[in-house]
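What follows is subunit A.
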Amino acid sequence: MERYRMVFSGSGGQGVITAAIILAEAAVLYENLMAVQSQSYGPEARGGATRSDVVISDTEVHYPKVIQPNLLVCLTQEAYNQFYPIIRPGGLLITDTRFVKTQKKVDALQKELPMYETTMEKIGKSIVFNICMLGAVIGLTDLVRSNSVIKVLQNRIPSGFLDINREALNLGIELGAKVKS
Partner candidate 1 sequence: MKKNIKFVQGNEACVEAALYAGLDFFAGYPITPSTEIAEHLAYRLPRVGGKFIQMEDEIASMCAIIGASLTGNKVMTATSGPGFSLMQEALGYAIMTEIPCVIVNVQRGGPSTGLPTHMSQGDVNQVRWGTHGDHAIIALSASNHQDVFAMTVDAFNLAETYRTPVVLLFDEVIGHMRERLFMPEKGEIPLVKRLRTSVKEGVDYHPYLPREDGRLPMSDFGGVHRYNVTGLFHDMWGFPSDNQKVVHELLRHLVDKINNNVDQITKFKEFYLESAETILISYGSSARSSLHVVENLRSRGEQIGLLELQTLWPFPSHIIKEKCAKAKYVIVVEMNMGQIHQSVRGAVDRPERVFLANRIDGVFITPMDIRNVMRLIQGKGV
Partner candidate 2 sequence: MLNSLLRAIEKLGLSKNEIVMVSGIGCSSRISGYVDFHTLHTIHGRALAFATGVKLSRPELNLIVPMGDGDALAIGGNHFIHAARRNIDITAIVMNNRIYGMTGGQYSPLSGYGTLATTAPYTNIDQDFDVVELSIASGASFVARTTTYHVQQMADIIRKAILHKGFSVVEILSQCPTYFGRKNKAGNAVDMLESYKTNTTSIGSKAKKENPELIERGIFAQKEIPEYCNEYNKIIKKAMKGHS
């Protein structure tokens, strides 16, 4: 595969960093790909915009940070305002309809998805919002198989919570696949 650079952004507590780690781990452990994940720490990690970078590739990734993402996910207005200018021309921008008003200013494929709303409507627990987002990313990009993500979740999550995570992942995949062009 081509090198694929992603930035996941939102606010602390939304689980964007966890989602980024799960995706990268799925790629490395179950897809035989290379992946590097990093995140910004510091004041910006507690309130303000949180950011995690993931690079997935079939060859070794040396420089681990993302300067121009192929995929940018923004789950808050603040994150969107801060990061939308960095998207790679022709890239994919995913935002959540509940939290972000977009301005259609960038040269990118913009997908505004009701990820939060759907999660709350169907599952009623905001804790799996990030997994729904991860599903949407997979639905739109086919970066990794959903089964690979499930395997990572099985290792990381207490078994009692696995079902709602699986459900959230599938909701996201549907949302993503529906708008895939």
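Basically, contacts are C-beta pairs under 8 Å (C-beta built on N, C-alpha and C of every residue); 3 or more make two chains touch, one makes a residue touch a chain; residues count from 1.
How these were chosen: all candidates are chains of the complex that A comes from, given by their letters.
Everything quoted here is computed from the prediction, not taken from an experiment.
Applying the touch definition to subunit A and the options 1 or 2 in this complex singles out candidate 1.
In the complex of the two chains, the subunit A residues touching candidate 1 come out as 21, 24-25, 28-30, 34-39, 41-42, 45, 61-65, 67, 151.
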